[in-house]
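Only one protein chain is missing; all other protein chains are in place.
Chains: A, B and C, in written order; residue numbering restarts at 1 for each.
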Amino acid sequence: MATMTDAPLFQYTLRLADTALILGHRLSEWVGHSPVIEEDLAFGNMGLDLIGQARALYAYAGEVEGKGRDEDALAYLRDAGDYRNLLLVEQPNGDFANTMVRQFLYAAFAHPYFEALAASKDETLAAIAAKAAKEMAYHVRHAAEWTIRLGDGTDESHARAQDALEELWPYTGEIFEVDPIERALIDIGVAVDPAPLRALWNKTMDDVLGEATLVRPRDGYMQSGGRAGRHSEHLGHILSELQFLQRAYPGATW
Amino acid sequence: MATMTDAPLFQYTLRLADTALILGHRLSEWVGHSPVIEEDLAFGNMGLDLIGQARALYAYAGEVEGKGRDEDALAYLRDAGDYRNLLLVEQPNGDFANTMVRQFLYAAFAHPYFEALAASKDETLAAIAAKAAKEMAYHVRHAAEWTIRLGDGTDESHARAQDALEELWPYTGEIFEVDPIERALIDIGVAVDPAPLRALWNKTMDDVLGEATLVRPRDGYMQSGGRAGRHSEHLGHILSELQFLQRAYPGATW
Amino acid sequence: PEREKRFQARIDAEERIEPNDWMPEQYRRTLIRQISQHAHSEIVGMLPEGNWITRAPSLKRKAALLAKVQDEGGHGAYLYAAAETLGAAREDLEDELLSGKAKYSSIFNYPTLSWADIGIIGWLVDGAAIMNQIPLCRCSYGPYARAMIRVCKEESFHQRQGYEIMLALCRGTPEQKAMAQEALNRWWWPVLMMFGPSDKDSQHTETAMRWKIKRFTNDELRQKFIDATVPQGHFLGLTFPDPALTFNETTQHWDFGEIDWTEFKRVIAGDGPCNRQRMKQMRAKHDNNAWVRAAALAYANKRQQRAEAAHRVAAE
Partner (left out) sequence: PEREKRFQARIDAEERIEPNDWMPEQYRRTLIRQISQHAHSEIVGMLPEGNWITRAPSLKRKAALLAKVQDEGGHGAYLYAAAETLGAAREDLEDELLSGKAKYSSIFNYPTLSWADIGIIGWLVDGAAIMNQIPLCRCSYGPYARAMIRVCKEESFHQRQGYEIMLALCRGTPEQKAMAQEALNRWWWPVLMMFGPSDKDSQHTETAMRWKIKRFTNDELRQKFIDATVPQGHFLGLTFPDPALTFNETTQHWDFGEIDWTEFKRVIAGDGPCNRQRMKQMRAKHDNNAWVRAAALAYANKRQQRAEAAHRVAAE
């Protein structure tokens, strides 16, 4: 289990990687099962962006750690308690509205976050973030469009989108959390302070939810724990699929 | 992968064990999610019966094989291609009608089958079968009652039960298959010849489906392959859950 | 008031009140609320443990866990039956649960994240439940007391099984031991909250004591539990996540730190890690299977009509 004494840069990179992988995995579950082919393609695109981000980040995390773990060792050989992703991204896909709202909530944060991280003093992170920022711009646009379409579509789609919003809102607080590990990196210009991004995120929410005729949930108690390895019950089930072959055939090369 | 040259008794016992485990696993998926508490209890009972049968059979298979594999080595450390269960029992639970019809189709066979196997010349198999026969009597009764209740219930339940029957019928042929491995054991009085049990199974079907006002599907092409390790896509997903901990923590004792 | 005096006298004499006996309305209502909450807890409690049935790490553990979750369903069923002896309808009680009006034990709003959680639930959650329930075996209301005797017997078995899972983990690989410790860290405080608010903040206690529905205060039971549990944890080689935990030679009890009552209230109010998930799971099972219950009802009606028709024909 990771502790505060672990190298902060390794921890920080791992968090970003785990979030990207788990969300990418979730989106990939849709491919072949989407409402229209165009959305299969969109989920494919977004899934590939996220898995690509995860690979780059894992590779760097492994390098930073310096214990010879490569991207697959990090993705496939850690159990749930060692995963550091945001709780938001491991929540089940649910229906199309739930998936799109989840994507919107995350991407509306990740886009400006990676834009800011592109100015990191850590050149590798900066380079990964610059690419990711461009990708996340599309995610925000696509997910916002669907959020509006569903919110302002039929009564049923409106109700489903509003439900999704209520369901997922308690996971949005964690996005903005900063712990000492991250604070240390923010102070030296490596990590990004999410606090100043909150206003922009709020504005994106208000603009899009307004156009979607959806009611922004009030900010109640916010769930937390992903960055300390305290997840929801869903992550374990993701990993039992994700890791099956690596676990069942230890040491094999694929 | 198992071949004809493997010890037939090992193969035969393994087939029975795999079928019991996979069906037990499927039933256990319902516990906590049943239409009424009484059915949670019933699924628990039936699941426990089947897992119990599997444990006794695996233990004996391991003994017959003589390579030191215990029940858990056999259950947790073989991939799908080495599993030998009937295709019927790995089919998804679907709705309650689908699960009950599946249980009825299997139990209506397994009950008389184990009764016959209780007279096996192999004393261990005979003892396991004698116990299993008593258990399966309850499974037939319970599943038949529900099949009747659903078939002769509402229009919706009738349609769902009939759908389930059509969906699962193509997997009932495999139950009666005999391959050379099994033939050899039948000839020496160890295994049971399923052929003479067919008439009874047919009668059970006709009686119960008649009372349930369900139409018995015609015997078309029957799916096959479980006993040769050629399964449906569902088994792999079962195993990725079932085996996760044993795979993720190799060599640990639980 | 005269009847009430006689009623209290029977209670004071440790007689059992039975369904057909007269009882004060508030006694009835208090018991229905308590018994049904207990029943709901058993039913909702099937979910966190059920989450590991398909992933249990050995066939023996799989069978034991399946049997255990099944037992909880059984407890739920006979607790609902006990509540029904007081004039409540099971369907109404279930509706109250689904609508969120009725409560269930808040501990089940915490997730099961590793196999060690299954050990912890048996050892600590069932252990705490037993501590609460053993006095209920002498509860003044007969059907509840008898139900509790059966429940407690099974729960003790579950508790031993849970402890045994912990033992296997703590004597296992370092990874398994870490898994056990991590689970204890997450569950310890929420388990202590299972005994309810501190006596100084508890409302229902006094009347319940007088009616012998309750025989010990929340704080008394919590202390008993801690005293019994801490040595077991130390025997496992585990550390409790409470730096204030020390044995007090004077009182011969374990002193412990301050419980986070904010968390307690928050989780009860609906903001625990899994409140939404549990209610969603309960509603999904109710809604998705409505057609099954409708079919069973329709069939029962048909059968009855047919029987009556046959009876008429025979009579003619």
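In the analysis below, a residue touches a chain if its C-beta (ideal position, glycine included) is under 8 Å from a C-beta of that chain, and two chains touch if they have at least 3 such contacts.
Treat the numbers as computed from the prediction; the structure is a model and nothing was measured.
Undergrad: Determine which of the presented chains are touched by the chain that is not presented, and list them.
TA: Its contacts among the visible chains are A, B.
Undergrad: Using the document's definition of touch, tell me which of A:Asp82, A:Glu156, A:Asp187 or A:Asp207 contacts the absent chain.
TA: Looking across A:Asp82, A:Glu156, A:Asp187 or A:Asp207, the contact with the absent chain belongs to A:Glu156.
Undergrad: In the whole complex, not just what's shown, which of A:Phe10, A:Phe96 or A:Trp201 touches the removed chain?
TA: A:Phe96
Undergrad: Of the residues in subunit A, which ones touch the absent chain?
TA: Here the touching residues of subunit A are 21, 25, 28-29, 31-38, 40-41, 44-45, 47-48, 51-52, 54-55, 58, 71-72, 75-76, 95-97, 148-150, 152-154, 156-157, 160, 241-242, 244-246, 249, 251-254.
Undergrad: So which bits of subunit B touch the chain we can't see?
TA: 1, 79-81, 167, 170, 220-221, 223, 225, 230-233, 235-236, 240
Just so we're on the same page, only the chains that are shown with their structure count from here on.
Undergrad: Please indicate which chain is farthest from subunit A, where distance is taken between mean Cα coordinates of the chains.
TA: Measuring from the centre of subunit A, the most distant chain centre belongs to B.
Undergrad: Cα centroid separation between subunit A and subunit B, in whole Å?
TA: Each chain's C-alpha centroid was found; their separation is 41 Å.
Undergrad: Among the residues of subunit A, which are close enough to touch at least two other chains?
TA: Each of 79, 236, 240 in subunit A touches at least two other chains.
Undergrad: Residues of subunit C that contact two or more other chains, please.
TA: Touching at least two other chains: 55.
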